[in-house]
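Apart from one protein chain that is not included, each protein chain of the complex appears where it belongs.
Every chain is named by a letter (A, B and C) in the order it is written, and numbering of its residues begins at 1.
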Amino acid sequence: MSGRRFRRRLPIRFADVDHARVLYFPRALHILHTVMEDFFDEALGIGYRALFDDRKLGFPTVHIDVDYRAPLQFGDTVVVELSVAEIGNSKVVFGYQVWRDDTLACEATQVTVAIDPEAWTKQPIPDDIRAALEAYRR
Amino acid sequence: MSGRRFRRRLPIRFADVDHARVLYFPRALHILHTVMEDFFDEALGIGYRALFDDRKLGFPTVHIDVDYRAPLQFGDTVVVELSVAEIGNSKVVFGYQVWRDDTLACEATQVTVAIDPEAWTKQPIPDDIRAALEAYRR
Amino acid sequence: MSGRRFRRRLPIRFADVDHARVLYFPRALHILHTVMEDFFDEALGIGYRALFDDRKLGFPTVHIDVDYRAPLQFGDTVVVELSVAEIGNSKVVFGYQVWRDDTLACEATQVTVAIDPEAWTKQPIPDDIRAALEAYRR
Partner (left out) sequence: MSGRRFRRRLPIRFADVDHARVLYFPRALHILHTVMEDFFDEALGIGYRALFDDRKLGFPTVHIDVDYRAPLQFGDTVVVELSVAEIGNSKVVFGYQVWRDDTLACEATQVTVAIDPEAWTKQPIPDDIRAALEAYRR
């Protein structure tokens, strides 16, 4: 219950925006997923690819809700903070906050479920992954 | 209060999927937005581009929540149903259901707010747009 | 050598553009690929998914060159014309033209090679596919 957060600094890209010249809202979720990939690589110490292919464990998203509080533009630099809100038997809930300086631009809650990606059936979260996730629990 | 729904039939594309070979969840939201664009064009009778550029009205997304109930794969054909859940002074809430045959694969609620895209300030929904939206109210 | 062309009418989407408010050049290639997918489905009579999964035949792109002649904007409607420029033993070269009314906005040549997607090895183009491709040869 350390309350540690995983942080990533990222630029909003030339093509992340739409005709309104602000971050296209589906692309915000793509940005969050890239941070989740980096979190598995670095904080959990296992690449999401290795987890998926070798240990046969995927974490598809079954629910997401997102608040877009402030528009982001090309050239903005944001800090994405990932934390773990809840860990169940198979379920992991991630929380994200996207900051531009002191402005909370976007906030999201993502519910994922551990599955065997071949059978697409629920799996219990293995102990080593659970322990690593716990370190980032809010 | 006709309960009419706007429907669009769409293929899941070769590159809509990810390494898990199922629809990448942020791209589901992109698909929903393309249906919203078509809804403005056809059901409301005004292109989203004309609305934005000429009438200075945009509908950015301030909140979305999405349930992903069944994985979709490349080659699947889906029917997206859009309806209007709520119309406020500036707020429009859209509901979406994504069906693959009789399977409800994905369901979303999207809260948008009418704004002047130059000033990025809330605007009341004009009467003609309001009337057209009402026809698709659940 | 009928010179037939496969045509698709498509809108440029809200999020197809970038900060310059013109079609982001990589997304032009995505649009071309969606037309290629439709071409397999409709003109060749076999879905690209079925071809890939059941007949174990993929057509990865090994080379592309593209001329961007006129900027495209959100709200433009384009007609994409696909033709077959060359058919070798394993190689198929597709040509694309993207028209906005009488303006040739974009032109591309795409070299693909028939492969077994599991072994990722070159395959001869099967006779039925070859015959169907021939009908669209320039």
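Convention: a contact is a pair of C-beta atoms (placed from the backbone, for glycine too) under 8 Å apart; a residue touches a chain by one contact, two chains touch by 3 or more.
Just so you know, these numbers come straight off a predicted model, no measurement behind them.
Note that of C:Ala20, C:Ala43, C:Ala85 or C:Ala135, the residue touching the chain absent from this view is C:Ala20. Of the listed residues C:Phe14, C:Phe52 or C:Tyr136, the one in contact with the hidden chain in the full complex is C:Phe52. In the full complex, chain C contacts the hidden chain through residues 19-20, 22, 24-27, 29-30, 33, 49, 52, 58, 60-69, 71, 117, 120. Although one chain is not displayed, chain A still touches it through residues 11, 13-15, 30, 33-34, 37, 47-50, 73-75. Of the residues in chain B, those that touch the hidden partner chain are 14-15, 17-21, 24, 26-27, 74.
Please note the rule applied: only the chains that are shown with their structure count from here on.
Taking shared numbers over all numbers used, the chain A to chain C interface scores over half, which places it in the same class. Per-chain CA centroids place chain B at a distance of 28 Å from chain C.
Averaged C-alpha coordinates put the centre of chain A at 24 Å from the centre of chain B.
Chain C has its Cα centroid 34 Å from the Cα centroid of chain A. Taken residue by residue, chain A touches two or more other chains at 19-20, 24, 26-27, whereas all remaining positions touch fewer.
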